[in-house]
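Only one protein chain is missing from this complex, and each of the others stays in its spot.
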Amino acid sequence: MQVNEYKPLIVAFCCNWCSYAGADLAGNNRLNYPADVKIIRVPCSCRVNPMFVLRAFQRGADGVIICGCHPGDCHYTSGNYYTRRRMAALFSMLDYLGIEKERTRVEWVSAAEGAKFAATMNDFVETVTALGENKRLEDLRCKK
Amino acid sequence: MRKCKAEKLNDIFALIAQDMTLYLPVDTEGGAAFTKWNENVKYSESLNTVRSPKDFFFPQTENLMAFKTEGKNIEIIDTRSETEDFAVFGVRACDTKSFDVLDRVFLSDPVDSYYANRREHGVIISVACTRPSETCFCTAFDIDATSPQGDISVWKTETDVYFEANTEKGAALMEKLSALTEDCDNTAVESAKESTKAILSRLPLKDLKLSAFGGGKTMELFENEAWDELSQSCLGCGTCTFVCPTCQCYDIKDFNTGNSVVRFRCWDSCMYSDFTKMAHGNNRLTQKERFRQRFMHKLVYYPENNDGLFSCVGCGRCLAKCPISMNIVKVIKKIGGKTNE
Partner (left out) sequence: MQKITREQLIDKASKLLSNGTVSCVLGWKLGDFDYDVTPAVFNTVEELNEGFVFNDFCGANFSKYLVAKTGKVDGKILVFLKPCDTYSFNQLLTEHRFDREKVYAVGIPCEGMADIAKVKAICGEGVLAIGTDGEKMTVATLYSDEPALIDAKDVLAERCENCKSKKHVAYDELLGEEGDVIESNRFDEVAKLEAMSADERFAFWQNELSRCIRCNACRDACPACTCEKCVFDNPTSGVENKSPANSFEEKLFHIIRAYHVAGRCTDCGECSRVCPQNIPLHLLNRKFIKDMNEFYGEYQAGAEVGMRAPLVDYTTEDLEPGEVFDRRDTDA
């Protein structure tokens, strides 16, 4: 194994009610997904302010994924519908500025979908690993 | 005085750039801007750059130091790097005068070592104006646009470029350029000066009088009722302060990088609501007070502390760039009252 193999840093914002429980289930079922994914629990996916996404990139994230309940299943009735619009607009803007669109993603994962959570994270980490380090939204001051 | 053919100017640039980084005005999408010279950039003949050359000595942001903590230890890291020699070509007379203003702030005790370091390493090559603009009012501050200061003064005519060293640093650089230049007298320069002076005498703002301002006028002008009217449409943005060659206020801030703290300083603007904010809050609560601060500082407080020297050089950048066209000329005319009629 190579010593300096590139490991991306992935920030996953997971909603408390579905996706975080989904991650838990993935763990309980001993499903593998890379340790490069750092989960931040949020009360609802719509708690994720666009600034959170940018700040994650600033502090060294190579990819940001937002996970919430499936549309229609939001614990707060409609939070994830707002997330869907907000992130569609934000991701489109980041792409417009030339930032690789593969670095951002929204995925709906329910509490029962441990397998989907693991598969999503595996896929996302693989995609971001292929892209390499985040150079276009980096803040050099935050690099060690 | 030395001279060379106008078409040889690029060779002069190349020779200067051998030993030091050379910056000169180049036209960009954002207007003229000082840019690092290379063979492919073209010297801009435009009158003034959008940003002033103060950037080279007092950059908008600069890291002062960094801190790292490990357990109970705090490591302090000096992030200063020794500045390399550089030259700035094409500085106008007004902007060279601005260094007098900045020097009095940064080089008086306690000396600002960051600024002093850059001043020591920088050579200022000024260029005399030939086509002043309607927004120019350097004459009000007794600046002669046809005889700019700086380490080397340069005059350009259609066919030739003339050089005159004013300081030791300038003389040393001229010595290096001796192979490309030849001795000459100053007849051509004098006649160029005369024709520019003829234009200067036709400038619309040439009669601006500053007799109402200066040290000791604080009590007289502070409560002038015109401040209300003048400041009423000010948006409170920092455009005027950031394009100004003499504005020198800065803030020192800490940035938490997640693994250390970077202490940096950056330009601040008295137009901002959080300017000089202290533990008790802000001492200027309204835009009128902030607006007044800017102009009182330039026209009264600064001269009071600096032998009558105004901290405005009449470059006209704020006239050109203010989003709502409120500027120091309007302040001088309104508050100066009768002296400008």
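As written, the chain order gives the labels A and B, with residue 1 at the start of each chain.
Operating definition for what follows: contacts are C-beta pairs under 8 Å (C-beta built on N, C-alpha and C of every residue); 3 or more make two chains touch, one makes a residue touch a chain.
What you see is a predicted model; the values in this text were computed from it and never measured.
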item: Chains in view that touch the one left out, judged over the entire complex; value: A, B
item: Which of B:Lys5, B:Lys68 or B:Arg131 contacts the chain that the document leaves out; value: B:Arg131
item: Touching the absent chain when the full complex is considered, from B:Ala140, B:Val161, B:Met174 or B:Leu319; value: B:Leu319
item: Residues of chain B in contact with the chain not shown; value: 28-31, 33, 46-47, 50-51, 60-61, 131-135, 199, 202-205, 229, 232-233, 235-239, 241-243, 251, 253, 255, 264, 266-269, 272-274, 277, 319, 321, 323-326, 329-330, 333
item: Contact set of chain A toward the excluded chain (per top definition); value: 50-51, 54-55, 57-58, 71-72, 78, 81-82, 84-101, 104-106, 136-141
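Rule of thumb we're sticking to: only the chains that are shown with their structure count from here on.
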item: Of all residues in chain B, those that touch chain A in their complex; value: 255, 257-259, 262
item: Contact set on chain A toward chain B in their complex; value: 59-60, 139, 141-142, 144
